[in-house]
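One chain of protein is taken out of this complex; the other chains stay put.
On to chain A.
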Amino acid sequence: MCIRVIGAAGNQRYARIGDVIVAVIKDALPQMPLERSEVIRAVIVRTCKEFKCEDGIIIRYDDNAAVIIDQKGNPKGTRVFGAIAEELRELNFTKIVSLAPETLFIFSFI
């Protein structure tokens, strides 16, 4: 569950693809390095809400997904599932993009 969007202005309510959020774990599989009710940081990689780019391209995924990262931006896990936009590479999340099974290169962030 998301608690706070990092680096957001005071009036920005929601996080978009590429934003880092502070979140708390609500449900975890047993025998995992992270447990329930741990506060973690994550970067959002897919949203059900459309992401509009300046050149008129709109992208929309079927699920919401985030990748848990540490303070520096490296993913804590070793695998990533689902498609990841290659634009995250420009935001210094290169390791996540390299772990992705399939990448989409469509748009450019502002």
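As a working rule, contacts are C-beta pairs under 8 Å (C-beta built on N, C-alpha and C of every residue); 3 or more make two chains touch, one makes a residue touch a chain; residues count from 1.
In this section, contacts and distances are computed from a predicted model.
For the omitted chain of this complex, the UniProt record lists the protein as "Ribosomal protein L19", which is one of "Guanine nucleotide-binding protein subunit gamma", "F-box protein CPR1 isoform X1", "Ribosomal protein L19" or "2-oxoisovalerate dehydrogenase subunit beta, mitochondrial".
Only one of the listed residues, A:I25, A:I40, A:I59 or A:L91, touches the absent chain: A:I59. Summary of contacts with the chain left out: across A:I6, A:A28 or A:L104, the touching residue is A:L104. Remark: the residues of chain A touching the chain excluded from display are 46, 50, 55-63, 65, 81-83, 100-102, 104-106, 108.
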